[in-house]
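A short write-up of the structure that comes next.
All protein chains of the complex are present and in place, except for one that has been dropped.
Which chain is which? They are A, B and C, in the order written, and residues in each are numbered from 1.
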Amino acid sequence: MRDTLSVDGVHDMGGMHGFGPVPVTDDEAVFHAPWEGRVWAMAGVLLRRTTIDRFRYLIEQMPPVQYLTSSYYERWLWALERLAAEHGMLEGRGADPVTRPALVPPTPGRFAPGDQVRVANRVVPGHCRVPRYLRRQVGRVERVACVWPRPEESAATGRYGPLESVYTVVFSGRDLFGPSADHTVSADLGESDLEAP
Amino acid sequence: MRDTLSVDGVHDMGGMHGFGPVPVTDDEAVFHAPWEGRVWAMAGVLLRRTTIDRFRYLIEQMPPVQYLTSSYYERWLWALERLAAEHGMLEGRGADPVTRPALVPPTPGRFAPGDQVRVANRVVPGHCRVPRYLRRQVGRVERVACVWPRPEESAATGRYGPLESVYTVVFSGRDLFGPSADHTVSADLGESDLEAP
Amino acid sequence: MTESSPLERAARLERGLVEHGSVRATEIDAAIARAEDPGGDQPSTALGARVVARAWADPDYRARLLADPVGTLGELVAQPVPIAVLADTPSVHHVIVCTLCSCYPTALLGNPPAWYKSFEYRSRVVREPRAVLAEFGTVVDPGVEIRVHDSTAEQRYLVLPQRPAGTDGWTEDQLATLVTRDAMIGTRYPRAGE
Partner (left out) sequence: MTESSPLERAARLERGLVEHGSVRATEIDAAIARAEDPGGDQPSTALGARVVARAWADPDYRARLLADPVGTLGELVAQPVPIAVLADTPSVHHVIVCTLCSCYPTALLGNPPAWYKSFEYRSRVVREPRAVLAEFGTVVDPGVEIRVHDSTAEQRYLVLPQRPAGTDGWTEDQLATLVTRDAMIGTRYPRAGE
């Protein structure tokens, strides 16, 4: 498996055209087939042995057509098969439990509420939580959201990486999507994904 | 058909990850089934009645999964069906021939070779020949490539739009794709797609 | 990878994991049962509705919820990741999405609805939220700013809608009947009062 090539994947679909109307239904079934529930519950167990970022990263490595033609839990199943394989879980080996970091209060970082920031040009292959539609855009820090391990490292290693401040940054819809956009968009971005504008 | 929503479509795949090795073959067959040849030749005839940009724009409106799972000439066929329909060609109506503009020598425009230019943030829905991976990037004008009608208008109307200068602009691969890229990329961009940096 | 069905693949994976001690079938069964029929203190839409109703009814609770959402929600159910509460106002309407995957406040609301995980919603709501909300039958006044929150990090979001008119004197239990899941995501308004 090529493990380093997902930053510009089809999963990064924010702002993409062509997907048509939202399938709005009032269907409240939690699972639409028994196997979906079992996949969901297995994920809950297996994710104690890796990071959520590793799990996401595995999903992101599905080939584009397969990603777009698989259902939600099919994508989970695909990633769980790979997760089990990379830990040798089906050959009697296991994986040590991974501890989710304890929640700590947000701490002041390099940026402060009100600051203008530019989103870094995050193009290096690997897992990344900066959506492409925000790259190199300038926004305003609204608040320090939390402190959390850097997802790049958490995805690459399956162990939680170094902590960093995460900021809620607000962008003008007009900057992102042109003059007809009259809304705003916010995203939570890590300190290492932001630059002075 | 929704006619105004293709700028951020899946067709704009330059720089995307996940597509795997190039299917390099020495297969030199021009057509791999007789119907492909007939579609190709029909396109040659029907494209006298519209612009190449309109044809591209129709293809770009294929839903993403269909685009990615259709063969090259299936996409052409899909667009020809729509082209014939929008001109009523199957109901006995026709379309007037459209004349491709005559080639004129490049003329000096707003930018000159050596100038730094920034690619506009082309996000307004519609046909567009600025690939997403170049949006808002800064490059250097290498030459005035040609003069050609603006593809936006040509796509929207099916008649060739106003002429503008087209520049060959060179970009650093590093700017576009990060520090491991040691190549350069050039693209031909219309004057209205470029700004002073 | 074989071409077998997801059902077959899921069963094969589970058999292998159980056989080698990585999961216990009983814990899988129990987790599914909890998700499909949550008790009153398990993450679910009903739990979220209680939170919203209480915030409508009790200004002190609302203030605590906005100032310390993790701690306040943690009184009801553990919040393993940060969560922020977005209070709608007469001038701002909040909507949540996760464009990169399908992050959702599961630790409060349970599993997300299918449309929230759809490519259509993920791709479009950051670009054209008014058009998307209209597909839910939700028309937001042009003078109201729509703010779309893309859940790009571990922080989760809960929308606290405005209290519907015509609910003066309603109890928390009465108010909770107006709080739909979609109102806590921001794609629909709460049910109307009197």
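Operating definition for what follows: a residue touches a chain if its C-beta (ideal position, glycine included) is under 8 Å from a C-beta of that chain, and two chains touch if they have at least 3 such contacts.
This structure is a prediction, so every number in the text was calculated from the model and none was measured.
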item: Interface residues of chain B (partner: the chain not displayed); value: 11-25, 27-28, 30-33, 35, 37-42, 44-46, 49, 52, 56, 59, 68, 71-74, 77, 80-81, 84, 89-94, 100, 103, 129-131, 133, 145-146, 148, 151, 166, 168, 170, 173, 176-177, 181-190
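The rule is short, and it goes like this: only the chains that are shown with their structure count from here on.
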item: Inter-centroid spacing, chain C versus chain B (mean Cα positions, whole Å); value: 41
item: Whole-Å gap between the CA centroids of chain A and chain C; value: 17
item: Chain A and chain B, separation of their C-alpha mean positions in angstrom; value: 31
item: Overlap residues in chain B, where contacts from two or more other chains coincide; value: 8, 64
item: Two or more partner chains touched - positions in chain C; value: 119, 127
